[in-house]
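Heads up, one of the protein chains got dropped from this complex, but the rest are sitting where they should.
Chains here go by letter, A and B, matching the order in which they are written, and residues are numbered from 1 within each.
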Amino acid sequence: MPRIGVYVCHCGLNIAGVVDVEKVTEYAEKLQDVIVAKHYVYMCSETGQRMVKEDIKAHNLDRIVIATCSPRMHEETFRRTVAEAGLNPYLLEIVNLREHVSWVHSEEPEKATEKAKDLVKMGVARVKLLQPLEKRRVSVEKNVLVVGGGIAGIQASLDLADAGFRVYLVEKAPSIGGRMAQLDKTFPTLDCSACILTPKMVDAARHPNIILLTNSEVTNVSGFVGNYEVSIVKKPRYVDEEKCVGCELCTQVCPVKVPDKFNEGLSQTHAISIYSPYAVPKIAIINPNHCLRLKYDKDVCGKCLEACEAKAINFEQQPEEFRLKVGAIILAVGAEIFDASKMPELRYKQCKNVVSNIEFERILNASGPTKGEIINPQNGAVPKTLVFVQCVGSRDKRFHEHCCRVGCMTTLKQAILVRERLGENVKIYVCFNDMRAFGKGYDEFYRRARELDIDFVAGLPSDIRSAPEGSLYFDVYDKGTNKLLEIKPDLIVLASGMVPNTDLEKLSALFHVSRSNDGFLLEAHPKLRPLESLTAGIFIAGSCQGPKDIPDTVAQASGAAAKVIDLLAKDVIELEPLTAVIDKNLCSGCQICEPICPFLAIETKTEIVEGTEKAKAKVIEAMCQGCGLCVSACPTKAIKMQHYTDEQFLAQVKACCSERR
Amino acid sequence: MKLAVFWGCRILTSQYAYEMSVREVFKKLNVELVDLSEANCCGDPIKSVKDSAANYLANRVLAIANATGLDGLLVPCNRCHFTISEAKDVMSKDKNLNKKIESLLKEEGLAYNSHIKIWHVIDFLHNFVGLDSIKKTAQKPLNGLRLATHVGCQIIRYSDLGRVDDAENPRKLDELVEALGAKTVDYAEKLDCCGAALMYGHPNSALSLAGAKIKALQNLGVDGLVISCPDCGLMFDFRQKDAAATVGAKTSLPVIYYTQLLGLALNIEMEKLGLHLNQSPVEQLLMKIST
Partner (left out) sequence: MGLTDLMSMAKPNMDARENFLSKLSSREFVNCFQCLKCTSGCTALKLLELKPHEIVKLVNLGFVDELASSDIIWTCVTCLKCVQRCPQKASPYHIIMVLRNMAVEKEAQIPEEYLKTVSRILETGLAEAPQEVTTRKMEVFDRKSLNLPKITFPRESFQVAFMKIMEEK
């Protein structure tokens, strides 16, 4: 006969404010095999836990039901508690009286109490059938995969490499550096972005523990925490990385002009080029979509081939695939900038003098399309009136509800730079709705902008118009003056927000990580586990988790690196024993389960049974994630999910449907 | 092809040219238009007085259309098109109102039908007839004309309701004009309202909105303005002189319904297209077509 203890938690007033915990306890006490039933204000507190441990010993309890908050919150806590009292930690059942009862039925306390009783009854029914299980112990790979070579990926890689781990840093673009490399200055200190970033880029490339894989993408991920296996494809550069010295002689002779991606298409580069002035690695790359020889004919052009003294050009280069074993993965793939042409009323892409903030960043930059001269793209004139329009694509239910978190500060920075470089002769307006300057030194920076006679208009324009000759004008109503201002700017900069990467959907499927409603990657807990994904061993850093400025990105990257170090510092890690097991006698060898398993954890092996060869499915325990798909697919019911067996569920259903005493 | 047609009030009571040209052009395109058995206001002006009554009127249109047994209803007026579309949407969301209106209609011996597809002239010609077949049918290309279009507000807004064309970059009317060989111009005031809805309470302001737009177009030097809404016709064509006067301008801008323009390209006689009824100097435009 099992000896069960039931504990009902008040969770302060979170549960007890709705559910009558005393009645639930009284009810539980009368259930068959329940030896002890108690309620307490905070079961997760030291006192609450001690109560359980003492009862286990005093009453010789062998199964515990705790009716409290979601198991996602405290199941681990209470498993440790019962284990400390000498019980197998899997002989514990959590009943969720908070998320499933009190929070959702706060209007109907009596019915909530009845539901709580039912749930406790079901918990007691299940706990009787639980089996003791042992955690699996597996060794860990000491290598780490970092996906994305922006400032987040670079920072995380450097931290990990310095701690002695081998890091594979994979970057899709031909160079690391990411968005930060495109920026001119950084707020609120106005340090030169390149000056603080390029040393880190170089460090990452030179670090003996970092293996840089640029122009590469992850194509497959399998395995589990501590033991991931990933495939990476390195796309051809058509330039030998060992031989190229980055002299750019090839670029100078290439006859094909191509929009320069690094300059946001505001200038042109060539079909063979070096990605940016600070590219790391500084190796040329041929764009196969534009190169005449790669696009049309093996015998045309070839000018770069003649110009290259290092004989580095190789049109025969093929994609290379690498397979790596890593213990942990950090996703740091960054974000994209909202495409303002989705709002035709703002005339972006229709009028050259309406630019996005990232494009303006390139215009401000000495290595940009205008060599840092602030001129409008249409006719190259120095603007006399410049307007910044805030919240483009952000805080807008039609596009993205989230605040882009950097638009206000980016605009302040760009406005200050314009004032500093063009002096008093330029009129600068910022049309805004809430100026958000929340970081360290940010509001002081906002003040600095006001001191520089930048005009802040509290209101956003509905549309921007262009006269037949191309000049821009718009109306905007100002909250402060209660006046409609008619502004005729030479240049308009749109504060286009940060939005999720378009390939984030693909990525989330590849790495089995979830996304939140806003489309960014979902953290395991918004407050307490912000650096982890919900998949063990996969961490997230930077703006792929949500829009971030540089300080926050770097902080999160270092944090994620520390989390990885914490994980991989051990030689062996413990895994939940919640895996599928197959009853060989029942397995018919039909192989339905094998392709269904998303983790490739089932293999079919032939066995000799009574003299004849028979196919039998086998679970590779280390790879099984316990998702249960195979269990429901098996036609002979040969597969059982440990800790979640049919019998256990049915006992709950039966208890639920039986009359209440 | 058979379509029921609901003209609304403005077309039936003054914008005869639009009605005549729609009838002629659709005949030529082998679309038979079936008039509804009774006149009925779409409910638009009543929205300001009593919303439920406006919804009743609008949904009554669909009930009368249902009696024709046809599954498509042509609504050539922008305002009627919006009012009926929105009322249909409200009917699907507000169960109480739905019950009330259905029972009132029943008392009248009418049955509501939410499955009737509502067409405007623009999307019917653009999406259903198609630019290619319009290009092919047009016997008299209008090459050399430089025209501005005014789609009007209520067939493009608001997008959540599902409208005839894109709210911020409507191109269908332009493409229909271009299909006839004419050129269209983009202009800053393209999406500005004609002001018609203000005629009830603030006629001078209404006229000055129309006036500002006509003045801008006159300055742009276009050969004419192409419209597809009887309210816009009233403001830009019938009341052009008054409208121009409110902004201190004298204008002579030919304003023509798209169906009139299409009729010309299809070689339909001018009288049949009601071109003698336009109050703006359309002869300027007609001369350019005949030469």
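In this text, a residue touches a chain if its C-beta (ideal position, glycine included) is under 8 Å from a C-beta of that chain, and two chains touch if they have at least 3 such contacts.
These figures come from a predicted structure and were not determined experimentally.
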Sole residue of A:189, A:433 or A:502 that reaches the chain not shown, by the stated touch rule: A:433
Sole contact to the chain not displayed, among A:89, A:369, A:407 or A:461: A:461
Contact residue for the chain not shown (choose from B:32, B:108 or B:186): B:108
Contact footprint on chain B, counting only the chain that is left out: 9-10, 12-14, 16, 19-20, 35, 37-41, 44-53, 56-57, 60, 82, 90, 93-94, 100, 104-105, 107-109, 153-154, 157-160, 167-168, 191-193, 195, 197-202, 205-206, 208-209, 274, 276-279, 281, 283
Where the unshown chain meets chain A, residue by residue: 345, 391, 395-398, 433-434, 458-463, 474-479, 484
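Rule of thumb we're sticking to: only the chains that are shown with their structure count from here on.
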Interchain centroid distance [CA atoms averaged], chain A/chain B, Å: 49
Of chain A, residues touching chain B in the complex: 343-345, 463, 465-468
Contacting residues of chain B [partner chain A, same complex]: 166, 168-169, 187-189, 191, 220
